[in-house]
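Okay, structure first, notes after.
Of the protein chains in this complex, one is absent; all others appear in place.
Moving on to subunit A:
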């Protein structure tokens, strides 16, 4: 007679993603940063540059360092034994299935080349792109992002913020002769002619700098970029355009 238990279907709740353990992520000890206020005594060390990214709540992995550089989805190295027929045990390790991929980021408008596990790759596919994967708000997602994912998330969210709050987002768009579209930043008129300028202030300064250098050279002076910027920092776009036309720059190349 067959054992009755063999007919009972085993229900595993351990495989359920809801009960996934984050022991190796949550148990990491991260130093609590003090709240700094102006006028407090200065700490022993102040970094020379501002930090580029926000602090990741769960810190870095100390036991599987390569996971800090990729999207490993909270998977870590595991250790165990190979057991032969003679029961001899030989130590071995199990790594997650790691692949290198270039994933297109819609927001950043470029390919992100990164190491990731196939499990994460599958999730990214399901989410509909790396941007969606990185910007999800669930706490489990934040835990599985790791330091590298957190940094990418910051890049994407800041870019999104930038795009939505861009000062030039409502500028009129015109079609050029070759069919390409471009924004019109300024309308500039000189000597009875009006130009629709298609480049921003920064680009205008970029064109002006070599001309300004030549001008200084003629007077026997040198001009550094720093000095040049300090000269033109306060000037309006109109003044920059006037300077460009004064030095003989062809405004037709930057206008419609």
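Note that in this section contacts are C-beta pairs under 8 Å (C-beta built on N, C-alpha and C of every residue); 3 or more make two chains touch, one makes a residue touch a chain; residues count from 1.
Following the convention adopted for this analysis, contacts and distances are computed from a predicted model.
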Per UniProt, the name of the complex member that is left out, chosen from "Proteasome subunit beta", "Cell cycle checkpoint protein RAD1", "Related to 54S ribosomal protein L40, mitochondrial" or "Signal peptidase complex subunit 1": "Related to 54S ribosomal protein L40, mitochondrial"
Candidates A:38, A:63 or A:218 - the one touching the absent chain: A:38
Residue among A:160, A:183, A:201 or A:216 that touches the chain left out of view: A:160
On subunit A, residues whose C-beta touches the chain left out of the figure: 33, 36-43, 46-55, 135-137, 150, 153-154, 157-158, 160-161
